[in-house]
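The structure appears right after this line, and notes come after that.
Missing here: one protein chain of the complex. Every other protein chain is in place.
By letter and in written order, the chains are A, B and C; residue numbering begins at 1 in each of them.
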Amino acid sequence: MQLGLVGLGKMGFNMRARLRDGGHEVVGYDPRPEVSDVASLADLAGALATPRVVWVMVPSGTVTDSTIKELSEVLGEGDLVIDGGNSRYTEDAPHAELLGAKGIAFVDAGVSGGIWGLTEGYGLMVGGSDADVERAMPIFDTLRPPGPREDGFVHVGPVGAGHFAKMVHNGVEYALMTAYAEGYELLAAEDLVKDPQAVYQAWSNGTVVRSWLQQLLARALKDDPGLVEISGYTEDSGEGRWTVEEAIRLRVPVPGIAASLFARFLSRQDDSPTMKAVAALRNQFGGHAVKRVSESG
Amino acid sequence: MQLGLVGLGKMGFNMRARLRDGGHEVVGYDPRPEVSDVASLADLAGALATPRVVWVMVPSGTVTDSTIKELSEVLGEGDLVIDGGNSRYTEDAPHAELLGAKGIAFVDAGVSGGIWGLTEGYGLMVGGSDADVERAMPIFDTLRPPGPREDGFVHVGPVGAGHFAKMVHNGVEYALMTAYAEGYELLAAEDLVKDPQAVYQAWSNGTVVRSWLQQLLARALKDDPGLVEISGYTEDSGEGRWTVEEAIRLRVPVPGIAASLFARFLSRQDDSPTMKAVAALRNQFGGHAVKRVSESG
Amino acid sequence: MQLGLVGLGKMGFNMRARLRDGGHEVVGYDPRPEVSDVASLADLAGALATPRVVWVMVPSGTVTDSTIKELSEVLGEGDLVIDGGNSRYTEDAPHAELLGAKGIAFVDAGVSGGIWGLTEGYGLMVGGSDADVERAMPIFDTLRPPGPREDGFVHVGPVGAGHFAKMVHNGVEYALMTAYAEGYELLAAEDLVKDPQAVYQAWSNGTVVRSWLQQLLARALKDDPGLVEISGYTEDSGEGRWTVEEAIRLRVPVPGIAASLFARFLSRQDDSPTMKAVAALRNQFGGHAVKRVSESG
Partner (left out) sequence: MQLGLVGLGKMGFNMRARLRDGGHEVVGYDPRPEVSDVASLADLAGALATPRVVWVMVPSGTVTDSTIKELSEVLGEGDLVIDGGNSRYTEDAPHAELLGAKGIAFVDAGVSGGIWGLTEGYGLMVGGSDADVERAMPIFDTLRPPGPREDGFVHVGPVGAGHFAKMVHNGVEYALMTAYAEGYELLAAEDLVKDPQAVYQAWSNGTVVRSWLQQLLARALKDDPGLVEISGYTEDSGEGRWTVEEAIRLRVPVPGIAASLFARFLSRQDDSPTMKAVAALRNQFGGHAVKRVSESG
């Protein structure tokens, strides 16, 4: 089918390629002319036959906000907008309302898979009405991995449900990564273990802990044994923070996910104010020696 | 090749079957005559041609201790004992020493895979000398899953290294399970999500969090939606406790694994003494109402 | 000085008494006529000489919102409203703006001390302009404990700063309570310890861990050795949740406070969905026995 695709960055660019390979007609728009098929969102709207389906794949927050606002002006009654970015699920209802006022339908789609999605397909979690989701199904079926639909695609619930599930997916992802990483640190710390990489590699088949992330860590350790080239400084893109915030709202205890989030915060501090205060306290009551900042290497 | 196998429980019974399917001659011993091939460990020793290889697959701790002690008496110079149970790695050196005094070699083998190992193969992590490990390689090659050897088998290091890696494997497993379980609780708590099972099922392909455990949770939720039939009461078999203890010894921070372990402890308490004390404190300073035990349903 | 006091519940009632003991003229309003000095907020405004100072001590959220809205209608230019309740600090700016539109000044005051404040004085953390805070200083000086002002009172910063500091105070309080409670559970679990109460009592003088909460726990254990009468079910009143949410906004790792918050959530669950999922997973891969709900006592 025909699809408008807004945003041709790391994700959108690959998705256009996968969709075209799948036989769809994709008109892509991006502010960078060298990758864009049309010059503007208005041109995009003009290039598509009505009723149109437009997939938005841009950074969450203000860029998605302004893109959807602009789309509400160039699209019209009967069209459908799909937000495939990492928007917070609480933003979906306002977006749906804004578009709905113009008779434009809305579906939110959480997309997982990263740079591997081009060849392996993307895991999809979508929210919206049955009719709207059904309408975009040919697109979903091409983006998702081959195999049974229910193994790589889920219609989670009404508008917002797709991004909620994707947010939880990423929260779980944080904790899984921490789990494998703690295991790596333990293996690397113990002299008996000759090569942690070989252990991670050997977990690929037969073990309880086998997974895609386990294989990626084995691969990373093969590329850079000891991870000497990589800093522990780790960004977070929002979903982990939102997951803990939603857990608090829902009164769900999430010690594993929260520990993973806090570890990222800590990784970005030059020194921990919390630990400075602890060191200062020890010094106060015990006369314990403290490490002066000037002593640090 | 020929192998003596001591312990024909849930694991050993299946391993005998897999090894025989693989063309090996297995003489199994178990105190339960209905599954045993021989009547005693002495008979087992007598039934094997020297130099013998004997795999021990019995509960860790005192049963493994006494089995290895008995084997040191019925086996002799040039034989090899493999401990495939979940022994703590610190027990391996004493066992190796006890056997070594009689000229018997020792290899420790961590075995993962549970009840699925019969058909899919077992993930193997072994410790010992190169020569001893090489000698048992035909056995390892049959037990492990098909495919490249390094994807399901690793010679981790000297005696003890196999069980150390298996302990870490299980510690990681605890944290992975908690990660998926926290995600489930979040999905189940949010009204937008129609069916958490469908989300877990859809994570099978394409997503970053896809794994064997993810698929098992999807399966468990299919069998018992809402998990209404299952209690949260969860045993632990030792490896998680040991992992945190070793982390402390090695000064490795493991917040994710420790949180998973503590959650299991908590799941087995009727009420938490810690939270009783917290509730008592709130009552003391704030006059906050407390829930009397007699009010509990 | 003269003060209007809105809300004569557990806190406000005692504060009126302490202020009158301190020589202030307090006109209190509460919807319950049996404790109220006047019949309505309008009457309260009428009973006070201008420029008026009115302290609001009602539940945070909608009750505080509607009280401040009503006060904006019955008070006028030059008056001052102090919110002494547990409002989230983010609500202070809107309240200040609403009142400011009528020329009414606003100060937020975090108040600690619970039921003990009547006799011992209340710890006060306030936010607002220097002039507004100075204006209410006679009230603050009577409410706070005797001794140096800076040991029981702080002007933290502009509007919102007082409630922010109080929120952090309560977040810290959560973690302190958990710390003492974990210590209690350890002492109670070890047979060598004859009486955990005696240990907590003996921490009163000389030790590093001595504190008011330590003494309260010693007292609680004296009243109910073993805490047999009290359930671990523990409510939370919001500040702990807000503290973790603000920590996430500020990218501050707070594993101790978060663990305390999650422990409260858990204390209110009949069974943990997370642990049900963990138990289900163990059953799936290991054939481990699970505890059926029907087996539970």
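To be clear about the criterion, contacts are C-beta pairs under 8 Å (C-beta built on N, C-alpha and C of every residue); 3 or more make two chains touch, one makes a residue touch a chain.
Keep in mind it's a predicted model, so treat the numbers as computed, not measured.
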| item | value |
| --- | --- |
| Residue in contact with the excluded chain [from C:Arg16, C:Arg88 or C:Arg144] | C:Arg144 |
| Omitted-chain contact residue, chosen from C:Gly7, C:Gly85, C:Gly171 or C:Pro273 | C:Gly171 |
| Contact residue for the chain not shown (choose from B:Ser112, B:Thr142, B:Thr178 or B:Thr274) | B:Thr274 |
| Positions on subunit C contacted by the hidden chain, ascending | 89, 112-114, 117, 120-125, 127, 144-145, 147, 150-158, 160-161, 164-165, 168-173, 175-176, 178-180, 182-183, 185-187, 189-190, 192-194, 198-199, 201-214, 243, 246-247, 250-257, 259-260, 263 |
| Touching residues (missing chain, whole complex) on subunit A | 10, 114-116, 177-178, 180-182, 184-185, 188-189, 212-213, 216-217, 219-221, 224, 227-235, 255, 260, 263-264, 266-267, 271-288, 290-296 |
| Interface residues of subunit B (partner: the chain not displayed) | 208, 241, 244-245, 248, 251-255, 258-259, 261-263, 265-266, 268, 272-274, 285 |
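Just so it is clear, only the chains that are shown with their structure count from here on.
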| item | value |
| --- | --- |
| Copy pair subunit B, subunit C: interface residue numbering same or different (half cut) | same |
| Angle of the C-alpha superposing rotation, subunit A to subunit C, to the nearest 5 degrees | 180 |
| Chains linked by the largest number of contacting C-beta pairs | A-B |
| Centroid spacing, where centroids are CA-atom means, of subunit A and subunit B in whole angstrom | 33 |
| Between subunit C and subunit A, distance of the C-alpha-averaged centres to the nearest whole Å | 37 |
| In subunit C, residues with contacts to at least two other chains | 255, 263, 266, 272-274, 285-286 |
